[in-house]
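The complex appears here minus one protein chain, its other protein chains still in place.
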(Lines give C-alpha, C1' and ligand atoms only; values in the text may rest on other atoms or scores of the structure.)
Protein backbone atom coordinates (compact mmCIF):
# COMPACT_ATOMS: atom_id res chain seq x y z
CA UNK A 1 0.00 0.00 0.00
CA UNK A 2 1.64 3.25 -1.02
CA UNK A 3 1.30 6.69 -2.51
CA UNK A 4 4.23 8.62 -3.89
CA UNK A 5 5.20 11.51 -6.12
CA UNK A 6 7.65 11.16 -8.99
CA UNK A 7 9.62 13.86 -10.79
CA UNK A 8 10.58 11.43 -13.57
CA UNK A 9 8.50 9.47 -16.14
CA UNK A 10 6.61 6.42 -14.86
CA UNK A 11 7.09 2.89 -16.19
CA UNK A 12 3.74 1.15 -15.63
CA UNK A 13 5.03 -2.32 -16.53
CA UNK A 14 7.79 -2.04 -13.92
CA UNK A 15 5.42 -0.55 -11.34
CA UNK A 16 2.92 -3.34 -11.88
CA UNK A 17 5.51 -6.07 -11.27
CA UNK A 18 5.53 -5.05 -7.59
CA UNK A 19 1.87 -6.20 -7.41
CA UNK A 20 2.41 -9.80 -8.53
CA UNK A 21 0.58 -12.08 -6.07
CA UNK A 22 -0.76 -15.60 -6.70
CA UNK A 23 -3.70 -14.88 -4.38
CA UNK A 24 -4.90 -12.12 -6.75
CA UNK A 25 -7.55 -12.87 -9.37
CA UNK A 26 -7.96 -9.27 -10.54
CA UNK A 27 -5.74 -6.27 -11.18
CA UNK A 28 -7.38 -2.98 -12.16
CA UNK A 29 -5.23 -0.04 -13.20
CA UNK A 30 -6.08 3.57 -13.93
CA UNK A 31 -3.76 5.77 -15.96
CA UNK A 32 -4.33 9.51 -16.30
CA UNK A 33 -2.82 10.83 -19.54
CA UNK A 34 -2.14 14.42 -20.62
CA UNK A 35 -4.77 15.01 -23.30
CA UNK A 36 -4.78 17.59 -26.05
CA UNK A 37 -8.00 19.42 -25.13
CA UNK A 38 -9.75 20.65 -22.00
CA UNK A 39 -13.07 22.44 -22.03
CA UNK A 40 -12.71 23.31 -25.69
CA UNK A 41 -9.15 24.64 -25.57
CA UNK A 42 -6.13 23.08 -27.30
CA UNK A 43 -3.67 22.03 -24.61
CA UNK A 44 0.06 21.71 -25.39
CA UNK A 45 1.50 20.61 -22.04
CA UNK A 46 0.92 20.60 -18.28
CA UNK A 47 2.84 21.50 -15.17
CA UNK A 48 2.05 19.63 -11.97
CA UNK A 49 3.14 21.16 -8.70
CA UNK A 50 2.71 19.47 -5.31
CA UNK A 51 2.98 20.32 -1.65
CA UNK A 52 5.02 17.16 -1.37
CA UNK A 53 4.95 16.45 2.34
CA UNK A 54 1.20 16.85 2.75
CA UNK A 55 0.45 15.26 -0.65
CA UNK A 56 2.24 12.06 0.34
CA UNK A 57 0.57 12.06 3.75
CA UNK A 58 -2.94 12.62 2.31
CA UNK A 59 -2.32 10.16 -0.52
CA UNK A 60 -1.23 7.45 1.92
CA UNK A 61 -4.39 8.12 3.94
CA UNK A 62 -6.57 7.63 0.85
CA UNK A 63 -4.85 4.36 -0.04
CA UNK A 64 -5.31 3.16 3.56
CA UNK A 65 -9.01 4.11 3.41
CA UNK A 66 -9.40 2.07 0.22
CA UNK A 67 -7.84 -0.89 1.99
CA UNK A 68 -10.35 -0.56 4.86
CA UNK A 69 -13.40 -0.15 2.60
CA UNK A 70 -12.69 -2.84 -0.01
CA UNK A 71 -11.30 -6.39 0.07
CA UNK A 72 -8.05 -5.62 -1.73
CA UNK A 73 -4.65 -7.28 -1.58
CA UNK A 74 -2.53 -4.29 -2.67
CA UNK A 75 -3.07 -0.72 -3.83
CA UNK A 76 -0.52 1.74 -5.18
CA UNK A 77 -0.67 5.24 -6.60
CA UNK A 78 2.12 7.30 -8.15
CA UNK A 79 1.59 10.89 -9.30
CA UNK A 80 3.92 12.88 -11.52
CA UNK A 81 5.14 16.38 -10.78
CA UNK A 82 6.95 18.69 -13.21
CA UNK A 83 6.43 19.56 -16.87
CA UNK A 84 4.52 16.92 -18.87
CA UNK A 85 4.08 16.85 -22.66
CA UNK A 86 0.94 15.56 -24.41
CA UNK A 87 0.31 11.86 -23.95
CA UNK A 88 2.49 11.63 -20.85
CA UNK A 89 1.38 9.42 -17.97
CA UNK A 90 0.39 11.81 -15.15
CA UNK A 91 -1.00 9.43 -12.55
CA UNK A 92 -1.02 5.65 -12.16
CA UNK A 93 -3.23 3.69 -9.76
CA UNK A 94 -3.21 -0.11 -9.50
CA UNK A 95 -5.20 -2.37 -7.22
CA UNK A 96 -5.12 -6.15 -6.85
CA UNK A 97 -7.83 -8.22 -5.19
CA UNK A 98 -9.14 -11.75 -5.14
CA UNK A 99 -12.25 -10.58 -6.98
CA UNK A 100 -12.72 -7.88 -9.59
CA UNK A 101 -15.50 -5.91 -7.85
CA UNK A 102 -13.24 -4.80 -5.01
CA UNK A 103 -10.39 -4.02 -7.42
CA UNK A 104 -12.59 -1.76 -9.60
CA UNK A 105 -14.19 -0.02 -6.62
CA UNK A 106 -10.91 0.61 -4.79
CA UNK A 107 -9.14 1.87 -7.93
CA UNK A 108 -11.93 4.33 -8.60
CA UNK A 109 -12.08 5.41 -4.95
CA UNK A 110 -8.36 6.18 -4.93
CA UNK A 111 -8.33 8.30 -8.08
CA UNK A 112 -11.56 10.13 -7.18
CA UNK A 113 -10.33 10.98 -3.68
CA UNK A 114 -6.82 11.82 -4.86
CA UNK A 115 -8.18 14.33 -7.35
CA UNK A 116 -10.38 15.91 -4.69
CA UNK A 117 -8.05 15.94 -1.70
CA UNK A 118 -4.34 15.65 -2.50
CA UNK A 119 -2.56 19.04 -2.69
CA UNK A 120 -1.39 18.84 -6.29
CA UNK A 121 -2.05 21.60 -8.80
CA UNK A 122 -2.21 21.56 -12.57
CA UNK A 123 -1.30 24.41 -14.90
CA UNK A 124 -2.34 24.02 -18.51
CA UNK A 125 -0.35 25.53 -21.37
CA UNK A 126 -2.53 26.42 -24.34
CA UNK A 127 -1.90 26.90 -28.03
CA UNK A 128 -1.18 30.63 -28.32
CA UNK A 129 0.86 30.75 -25.13
CA UNK A 130 -1.76 31.40 -22.43
CA UNK A 131 -1.73 29.32 -19.25
CA UNK A 132 -4.24 28.56 -16.48
CA UNK A 133 -4.25 26.94 -13.06
CA UNK A 134 -7.12 24.45 -13.19
CA UNK A 135 -10.00 25.03 -10.75
CA UNK A 136 -8.54 28.39 -9.72
CA UNK A 137 -10.49 30.75 -11.97
CA UNK A 138 -12.34 33.50 -10.11
CA UNK A 139 -15.59 35.29 -10.83
CA UNK A 140 -16.64 36.55 -14.25
CA UNK A 141 -14.45 35.20 -17.00
CA UNK A 142 -11.28 33.22 -16.51
CA UNK A 143 -9.17 36.36 -16.65
CA UNK A 144 -7.85 35.93 -13.14
CA UNK A 145 -6.64 32.40 -13.61
CA UNK A 146 -5.72 32.47 -17.29
CA UNK A 147 -2.58 34.47 -17.72
CA UNK A 148 -2.38 35.83 -21.28
CA UNK A 149 0.94 35.92 -23.09
CA UNK A 150 3.16 38.96 -22.49
CA UNK B 1 -12.52 -1.83 -30.91
CA UNK B 2 -11.77 -5.51 -30.81
CA UNK B 3 -12.10 -8.83 -29.04
CA UNK B 4 -9.81 -11.75 -29.71
CA UNK B 5 -8.58 -15.05 -28.34
CA UNK B 6 -4.92 -15.87 -27.89
CA UNK B 7 -3.24 -19.24 -27.50
CA UNK B 8 0.03 -17.60 -26.42
CA UNK B 9 0.92 -15.44 -23.38
CA UNK B 10 -0.22 -11.80 -23.46
CA UNK B 11 2.10 -8.80 -23.25
CA UNK B 12 0.00 -6.04 -21.65
CA UNK B 13 2.57 -3.30 -22.28
CA UNK B 14 2.62 -4.11 -26.00
CA UNK B 15 -1.16 -4.43 -26.14
CA UNK B 16 -1.61 -1.08 -24.45
CA UNK B 17 0.60 0.74 -26.94
CA UNK B 18 -2.15 0.23 -29.55
CA UNK B 19 -4.37 2.50 -27.42
CA UNK B 20 -2.12 5.57 -27.39
CA UNK B 21 -4.26 8.60 -28.30
CA UNK B 22 -3.63 12.27 -27.38
CA UNK B 23 -7.38 12.79 -27.06
CA UNK B 24 -7.51 10.30 -24.16
CA UNK B 25 -7.34 11.52 -20.56
CA UNK B 26 -7.98 8.11 -19.00
CA UNK B 27 -7.01 4.50 -19.61
CA UNK B 28 -8.53 1.82 -17.38
CA UNK B 29 -7.33 -1.78 -17.66
CA UNK B 30 -8.56 -4.98 -16.10
CA UNK B 31 -6.35 -8.04 -15.86
CA UNK B 32 -7.69 -11.41 -14.77
CA UNK B 33 -4.94 -13.54 -13.21
CA UNK B 34 -4.90 -17.25 -12.41
CA UNK B 35 -5.10 -17.32 -8.60
CA UNK B 36 -4.12 -20.07 -6.22
CA UNK B 37 -7.49 -20.65 -4.54
CA UNK B 38 -11.13 -20.86 -5.57
CA UNK B 39 -13.95 -21.50 -3.12
CA UNK B 40 -11.56 -22.88 -0.55
CA UNK B 41 -9.64 -25.24 -2.82
CA UNK B 42 -5.96 -24.94 -3.73
CA UNK B 43 -5.72 -24.40 -7.48
CA UNK B 44 -2.58 -25.39 -9.42
CA UNK B 45 -3.46 -24.41 -12.98
CA UNK B 46 -6.34 -23.73 -15.38
CA UNK B 47 -7.38 -24.82 -18.83
CA UNK B 48 -9.43 -22.40 -20.90
CA UNK B 49 -11.34 -23.78 -23.85
CA UNK B 50 -13.34 -21.63 -26.28
CA UNK B 51 -15.87 -22.06 -29.05
CA UNK B 52 -13.65 -19.71 -31.01
CA UNK B 53 -15.92 -18.57 -33.79
CA UNK B 54 -18.88 -17.69 -31.56
CA UNK B 55 -16.65 -16.39 -28.77
CA UNK B 56 -15.05 -13.83 -31.07
CA UNK B 57 -18.45 -12.88 -32.49
CA UNK B 58 -20.06 -12.45 -29.04
CA UNK B 59 -16.97 -10.69 -27.66
CA UNK B 60 -17.00 -8.19 -30.54
CA UNK B 61 -20.69 -7.55 -29.86
CA UNK B 62 -19.96 -6.79 -26.19
CA UNK B 63 -17.17 -4.38 -27.09
CA UNK B 64 -19.49 -2.65 -29.58
CA UNK B 65 -22.19 -2.38 -26.91
CA UNK B 66 -19.70 -0.74 -24.54
CA UNK B 67 -18.87 1.76 -27.25
CA UNK B 68 -22.58 2.62 -27.67
CA UNK B 69 -23.27 2.93 -23.94
CA UNK B 70 -20.22 4.90 -22.82
CA UNK B 71 -18.19 7.80 -24.24
CA UNK B 72 -15.04 5.81 -24.97
CA UNK B 73 -12.31 6.29 -27.54
CA UNK B 74 -11.10 2.68 -27.78
CA UNK B 75 -11.83 -0.64 -26.11
CA UNK B 76 -9.99 -3.94 -26.49
CA UNK B 77 -10.28 -7.35 -24.89
CA UNK B 78 -8.01 -10.37 -25.33
CA UNK B 79 -8.75 -13.72 -23.67
CA UNK B 80 -6.33 -16.61 -23.31
CA UNK B 81 -7.09 -20.20 -24.24
CA UNK B 82 -5.00 -23.25 -23.35
CA UNK B 83 -3.19 -24.35 -20.20
CA UNK B 84 -2.33 -21.52 -17.79
CA UNK B 85 -0.10 -21.77 -14.70
CA UNK B 86 -0.67 -19.78 -11.49
CA UNK B 87 -0.22 -16.05 -11.87
CA UNK B 88 -0.72 -16.13 -15.65
CA UNK B 89 -2.67 -13.35 -17.32
CA UNK B 90 -5.97 -14.93 -18.46
CA UNK B 91 -7.89 -11.93 -19.75
CA UNK B 92 -6.96 -8.33 -20.51
CA UNK B 93 -9.43 -5.48 -21.06
CA UNK B 94 -8.38 -1.89 -21.75
CA UNK B 95 -10.51 1.17 -22.41
CA UNK B 96 -9.49 4.73 -23.21
CA UNK B 97 -11.78 7.75 -22.90
CA UNK B 98 -11.57 11.50 -22.51
CA UNK B 99 -12.83 11.16 -18.93
CA UNK B 100 -12.30 8.45 -16.35
CA UNK B 101 -15.94 7.71 -15.55
CA UNK B 102 -16.64 6.29 -19.00
CA UNK B 103 -13.37 4.34 -19.02
CA UNK B 104 -14.14 2.65 -15.68
CA UNK B 105 -17.75 1.91 -16.59
CA UNK B 106 -16.95 0.49 -20.03
CA UNK B 107 -14.07 -1.65 -18.74
CA UNK B 108 -16.29 -3.16 -16.08
CA UNK B 109 -19.15 -3.68 -18.53
CA UNK B 110 -16.90 -5.58 -20.92
CA UNK B 111 -15.46 -7.96 -18.34
CA UNK B 112 -18.84 -8.54 -16.64
CA UNK B 113 -20.59 -9.30 -19.94
CA UNK B 114 -17.70 -11.36 -21.28
CA UNK B 115 -17.76 -13.60 -18.21
CA UNK B 116 -21.52 -14.06 -18.52
CA UNK B 117 -21.92 -14.44 -22.28
CA UNK B 118 -18.79 -15.46 -24.18
CA UNK B 119 -18.52 -19.23 -24.80
CA UNK B 120 -15.28 -19.86 -22.92
CA UNK B 121 -14.95 -22.57 -20.29
CA UNK B 122 -12.55 -22.94 -17.41
CA UNK B 123 -11.29 -26.19 -15.93
CA UNK B 124 -9.50 -25.97 -12.62
CA UNK B 125 -6.72 -28.36 -11.63
CA UNK B 126 -6.52 -28.87 -7.87
CA UNK B 127 -3.79 -29.99 -5.51
CA UNK B 128 -4.27 -33.76 -5.31
CA UNK B 129 -5.07 -34.14 -8.99
CA UNK B 130 -8.85 -33.56 -9.16
CA UNK B 131 -10.26 -31.22 -11.81
CA UNK B 132 -13.56 -29.37 -12.27
CA UNK B 133 -15.31 -27.41 -15.01
CA UNK B 134 -16.38 -24.18 -13.32
CA UNK B 135 -20.15 -23.49 -13.15
CA UNK B 136 -20.89 -26.98 -14.45
CA UNK B 137 -21.51 -28.86 -11.19
CA UNK B 138 -24.87 -30.61 -10.99
CA UNK B 139 -27.16 -31.40 -8.08
CA UNK B 140 -26.01 -32.60 -4.69
CA UNK B 141 -22.27 -32.37 -4.26
CA UNK B 142 -19.84 -31.46 -6.99
CA UNK B 143 -19.25 -35.10 -7.85
CA UNK B 144 -20.55 -34.72 -11.39
CA UNK B 145 -18.33 -31.84 -12.31
CA UNK B 146 -15.30 -32.63 -10.19
CA UNK B 147 -13.53 -35.59 -11.69
CA UNK B 148 -11.48 -37.38 -9.04
CA UNK B 149 -8.06 -38.72 -9.88
CA UNK B 150 -7.90 -42.20 -11.40
CA UNK C 1 -35.13 -37.56 -40.15
CA UNK C 2 -32.50 -34.83 -40.60
CA UNK C 3 -28.71 -35.06 -40.74
CA UNK C 4 -26.74 -32.77 -38.42
CA UNK C 5 -23.21 -32.15 -37.22
CA UNK C 6 -22.90 -31.75 -33.44
CA UNK C 7 -19.84 -30.18 -31.80
CA UNK C 8 -18.94 -30.67 -28.15
CA UNK C 9 -16.90 -28.42 -25.88
CA UNK C 10 -15.56 -28.58 -22.33
CA UNK C 11 -17.53 -30.83 -19.95
CA UNK C 12 -19.75 -32.08 -22.79
CA UNK C 13 -16.70 -32.93 -24.91
CA UNK C 14 -15.21 -34.93 -22.06
CA UNK C 15 -18.45 -36.73 -21.23
CA UNK C 16 -19.23 -37.51 -24.87
CA UNK C 17 -15.60 -38.46 -25.51
CA UNK C 18 -15.30 -36.68 -28.86
CA UNK C 19 -15.34 -33.16 -30.31
CA UNK C 20 -17.82 -33.64 -33.14
CA UNK C 21 -20.04 -36.21 -34.77
CA UNK C 22 -22.48 -36.49 -37.67
CA UNK C 23 -25.85 -38.00 -36.80
CA UNK C 24 -29.42 -38.34 -37.97
CA UNK C 25 -32.31 -37.57 -35.65
CA UNK C 26 -36.07 -37.16 -35.42
CA UNK C 27 -35.51 -34.20 -33.02
CA UNK C 28 -36.65 -30.90 -34.50
CA UNK C 29 -35.42 -28.52 -31.78
CA UNK C 30 -32.14 -28.08 -29.88
CA UNK C 31 -33.83 -29.07 -26.62
CA UNK C 32 -35.23 -32.30 -28.06
CA UNK C 33 -31.86 -33.14 -29.59
CA UNK C 34 -30.01 -32.40 -26.35
CA UNK C 35 -32.38 -34.59 -24.32
CA UNK C 36 -31.84 -37.42 -26.82
CA UNK C 37 -28.03 -37.06 -26.59
CA UNK C 38 -28.12 -36.63 -22.83
CA UNK C 39 -29.97 -39.91 -22.34
CA UNK C 40 -27.78 -41.78 -24.82
CA UNK C 41 -24.42 -40.53 -23.46
CA UNK C 42 -25.23 -39.89 -19.78
CA UNK C 43 -24.45 -36.17 -19.98
CA UNK C 44 -24.84 -34.63 -16.51
CA UNK C 45 -26.05 -31.12 -17.33
CA UNK C 46 -29.83 -30.78 -17.66
CA UNK C 47 -31.17 -29.14 -20.83
CA UNK C 48 -32.13 -25.93 -19.02
CA UNK C 49 -28.47 -25.24 -18.21
CA UNK C 50 -27.24 -25.68 -21.77
CA UNK C 51 -27.61 -23.07 -24.52
CA UNK C 52 -27.60 -23.90 -28.20
CA UNK C 53 -25.93 -22.40 -31.24
CA UNK C 54 -26.78 -23.30 -34.81
CA UNK C 55 -24.38 -22.41 -37.60
CA UNK C 56 -22.38 -20.26 -35.16
CA UNK C 57 -25.28 -18.14 -33.90
CA UNK C 58 -27.06 -18.47 -30.55
CA UNK C 59 -30.60 -19.78 -31.06
CA UNK C 60 -33.65 -20.36 -28.85
CA UNK C 61 -34.07 -23.81 -27.30
CA UNK C 62 -37.21 -24.16 -29.41
CA UNK C 63 -35.70 -23.10 -32.74
CA UNK C 64 -36.33 -25.42 -35.71
CA UNK C 65 -33.39 -27.60 -36.74
CA UNK C 66 -32.84 -28.07 -40.48
CA UNK C 67 -31.02 -30.72 -42.43
CA UNK C 68 -27.30 -29.96 -42.62
CA UNK C 69 -27.22 -27.66 -39.53
CA UNK C 70 -24.09 -27.42 -37.40
CA UNK C 71 -25.27 -27.60 -33.77
CA UNK C 72 -23.22 -26.69 -30.72
CA UNK C 73 -24.41 -27.16 -27.13
CA UNK C 74 -22.94 -24.60 -24.77
CA UNK C 75 -22.44 -25.51 -21.10
CA UNK C 76 -22.46 -22.68 -18.52
CA UNK C 77 -19.62 -20.36 -19.51
CA UNK C 78 -16.76 -19.28 -17.22
CA UNK C 79 -14.42 -16.92 -18.97
CA UNK C 80 -12.26 -14.36 -17.20
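As written, the chains take the letters A, B and C, and residue 1 is the first residue of each chain.
Following the convention adopted for this analysis, a contact is a pair of C-beta atoms (placed from the backbone, for glycine too) under 8 Å apart; a residue touches a chain by one contact, two chains touch by 3 or more.
Keep in mind the model is a prediction, meaning the values are calculated, not measured.
The hidden chain, counted over the whole complex, makes contact with A. The set of subunit A residues touching the chain not shown comprises 32, 48-51, 53-54, 57-58, 79, 90-91, 111, 114-123, 133-136, 138, 144-145, 147.
By definition in this document, only the chains that are shown with their structure count from here on.
Subunit A and subunit B have Cα centroids separated by 27 Å. Centroid to centroid, with C-alpha atoms defining each point, subunit A and subunit C lie 50 Å apart. In subunit C, the positions touching at least two other chains are 80.
For subunit B, residues that reach two or more other chains under the stated contact definition are 32, 111.
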